[in-house]
Each structure stands twice: as structure tokens, then as C-alpha cells.
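A protein chain is absent from this complex, but the other protein chains hold their places.
Up next, chain A:
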Amino acid sequence: MKKAGIIMIVGALLLLGLFKFPLWNIMLGAPQYPEPLGMNIYIHGIEGVEEFDLQNIDGLNHYIGMKTIPKAEDMWEFSVFPIVIVFMVVLGTVIGLLGYFQKLNYKYFLGWFLLMSVLGILGIYDFNNWLIDYGSNLDPNAIIKVTNPDGSPMSYKPPLIGYQKLLNFDVDSWPHLGGYLMFIGMTLTLVAFWAGRKASLKPTTQ
């Protein structure tokens, strides 16, 4: 159970990487952009991959009437997400410590994982909603209007994950370092659960 507790703590602490590294990254490349434009999505705001990328993405997007990329203060998510992450890190560490000192059942590890998964799914759901809004809630006075073959207005929603062609742009949307650290951390808490389970099953089989 000691080992499981340590793994649990490490797993929870890996979430702290989200304060340093981006959770997600979206790159926009095109033949006339030999150096693609990109945005890094942090839990506390959006930044350009290169210094002026956001300004230049906004400059392009205004033709089709997209809103400018939100500043941190424009979205409640960017003030709430850091609190949620700190809360989950503290909670995970406390659970891990209590597990380490045998004060608590390993099933709490799984509980933490499930809570984190629910929060994560809610986060992804929220992120996707934002992408839909960003890509389809266009200024009615937009300079250029593109329609789908069926006549409906075209959406410029970037893919939630993976690659997609948007007009002349190749758009790639993938987790970034902070996101990978979070996934590894969450996996570790699952490992902690299995390790804790194994440790607690041992005495009964002996």
C-alpha cells in the first residue's frame, strides 16, 4: 500500500505540469505560411506559439467574421480551471498520503480517478462547445461568406482532436506537454489503484 500511495501522489502532482506547459495545441499551416501559425491552450489562457501568432490568426479570421481569440479574462474557464486543478492535486496528494499511512482504502484512488475523468470530460465538452461557437458563430457582416454544398453556412470549427482541412489551411489539434503529463498522471492513479488492490488482496491469500 506504501508503493501505491507514492504512485498516487506522483500521479496527482503531475497535474501541476499544466501550470507550466500547454494542455492543448492547435496549428494552422498553409502553403503560403511556410512557418505555420499556432496557438497553445493553457488552463489559464491562450498564447501564440510564436509571439505574434494570435494577432495574425485574428487578422486572417476577421475576413470570415470569426471573433478574436479570447483573452484570459474573457472566459470564466481560465479562472476556474486552475482552481479545479489545484483542488485535484491537493485532493490526490492527501488521498495518496492517507493511503501511504494505511488510513484509507485504495478504492479512493479509483474515486479520484473517476472524479478527474468526469471533470476532464466536462472540460472537453466545454472546450468543444467553445470551438463550435468560435468556428460557427460568425459576424453577420463578415466580408467573406462560404457555404457548404447544401447551402448552409460553413463552420470553421477546428477539430477537437486530430487533423482537418479548413479551406486552404491544414489544421492540427493535439494535446501538448501539459496534457500528456495530465494523462500520464491520471494513468498513474489507476496504476496506484491496481497496486493498492494487489497489496490489500495479498494478506487474504496468504
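The rule we apply is simple: a residue touches a chain if its C-beta (ideal position, glycine included) is under 8 Å from a C-beta of that chain, and two chains touch if they have at least 3 such contacts; residues count from 1.
We take it that contacts and distances are computed from a predicted model.
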Task: Chain excluded from display, named as in UniProt, from "Nitrous oxide reductase", "Oligopeptide transport system substrate-binding protein", "ABC transporter permease subunit" or "Hydrogenase" - done: "Nitrous oxide reductase"
Task: Among A:55, A:79, A:102 or A:129, the residue in touch with the chain that has been omitted - done: A:55
- [ ] Could I get the residues of chain A that touch the absent chain, sorted low to high?
- [x] 34-35, 51-52, 55-56, 59, 63, 143-144
